[in-house]
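These notes concern the structure reproduced below.
Note that one protein chain is taken out, while the other chains of the complex remain in position.
Then we have subunit A:
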Amino acid sequence: MKRLLASLMLGSAAIAIAATANAETLRWARAGDSLTLDPHAQNEGPTHTLAHQIYEPLLHRDMAGQIVPALATEWAPTEDPSVWRFKLREGVTFHDGAPFTASDVVFSLNRAMMPDSDMKELLASVKEVTAVDDLTVDITTDGPNPILPSNLTNLFIMDEDWSKSNGVEKPQDFEGGEETFAVRNANGTGAYMLAERAPDSKTVLKQNPNYWGKGEFPLEVTEIVFTPVQNAATRVAALLSGEVDFIQDVPVQDLGRVEAADGLVVRTAPQNRTIFFGINVGDADLKSDNVDGKNPFADKRVREAMNMALNRDAIRQVVMRGQSQPTGVIMPPFVNGWTEALDAVPPTDVAKAKELMAEAGYGDGFSVTLNCPNDRYINDEAICQAAVGMLGQIGIKVALDAKPKAQHFPLINNLETDFYMLGWGVPTFDSEYIFNFLVHTKGEKYGSWNGTRYSNPELDKMIEGLASETDLAKRDAMIAEIWSTVQGETIYLPLHHQVLNWGMKTAIDFPVQPEDQPHFKYLTYAK
């Protein structure tokens, strides 16, 4: 029986090797499907991934996360610092053959600013988009906006005539359940054209024979077959059995199996997402603790003690199986403002932490509830369990309350938690984004994800000032100053950067993109 099985396995391995010879079609699987093909209707990762193959923005982030020209070749602020000028690429055509001109850019950006668009927040500062000539576009913002280009990397350009003749001048009203022509059909300028689309089961893309980037990009993949496969075990099985060539999310527990399999490889890179704990530092008294009339978290020494008690390396080794990058700051690397000094992991020192607790008057400890999601981040609940034990060492009795994300996030937004886990990605690759959402006092426009109740009017003013500071050196200095305050106050306890794992055939040479956005035009096969 054993011999029979062994020979069968050998046979199947031979079949798998034979199958890799067909190198032009890439069969790709990931957990989630694109929600709609309308490029402005949803601001969501998997939706953008598919759109990036078909449509193109003015400028985009390449496989290393760097901004590179796409439909625009040059861009710079004009003499008036609130106007950015974009030179457009010549000789580009849409998939239906129509030429790409400045009016398409004006049309698309205006479309993305309409009420039903999910991309409008990224263009909130834009006042006007005007065509100067056929291949030049001016974008006017209300006040100087030095980081406008990084907001444009997911804003796709549609053909004006195609949109008008198909009645899709407006983005799909996604929440209202509108089904428009643009939801299932696409006409972009990208390297791949839509050939077949069945939502949640299969999407086929064929290479665009008239792509402008021929010669500039490898373009070795001629056909892409995309299948969402939700169940992690099934996804891995599909890769192991050779039914797909590339999967975007390899679960941590299966990394070893994929690595060990013949002809498969896992490529790894830090993800644009940092995991951390937030602490209620602002309230006079906590609801979930056992200390009456006082908020122990308001004492900075307690926060510092907690920061010292967390053993991030132990979490990395035991909980994350090596798949995390411990950090001391709530900012992924490659974000503007990141420095090695900020990223340095705070040393674990239980004895000193205990001293600090005693100094603060909590030598006997206290109890508090930690709210944690259990279906959002990699091993989220297990990380929290580890933290409970570590904080227990310094006398803080933590009751863990783990819930699905749909129940966890409202707690943060409604300020119903005193101690919570959150993960944060930075799509603009700039610190301002983190400050706006996580550090600024919570209010209508800013601080919508700041559950710490931290409020520092001086810091708020500085954060608001970042948006209009055009002197980049001065702006960077301001960012550094804000970070030093944030780090000094310890309102967040950083844990680690998540790591992305892409599983693929060894023959595929494809680096991991930090935003989890594979651009298949860059993919090459080993010769």
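Note that a residue touches a chain if its C-beta (ideal position, glycine included) is under 8 Å from a C-beta of that chain, and two chains touch if they have at least 3 such contacts; residues count from 1.
By definition in this document, contacts and distances are computed from a predicted model.
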{"item": "Candidate names \"ABC transporter permease\", \"Ion-translocating oxidoreductase complex subunit A\", \"Nitrous oxide reductase\" or \"MoxR-like ATPase\"; UniProt protein name, chain not shown", "value": "\"ABC transporter permease\""}
{"item": "Residue of A:E56, A:D118 or A:D380 in touch with the missing chain, whole complex considered", "value": "A:D118"}
{"item": "Among A:G97, A:G177, A:P209 or A:P457, the residue in touch with the chain that has been omitted", "value": "A:G177"}
{"item": "Residue touching the undisplayed chain, where the options are A:Q385, A:S448 or A:S468", "value": "A:S448"}
{"item": "Which residue of A:S125, A:Q207, A:T227 or A:Q248 touches the chain not shown here", "value": "A:T227"}
{"item": "Where the unshown chain meets subunit A, residue by residue", "value": "5, 8-9, 12, 15-16, 35-36, 41, 43-44, 118, 121-122, 172-179, 183, 198-202, 227-231, 233-235, 237-238, 240-243, 375, 403-407, 409-410, 413, 424-425, 437, 444-445, 448-449"}
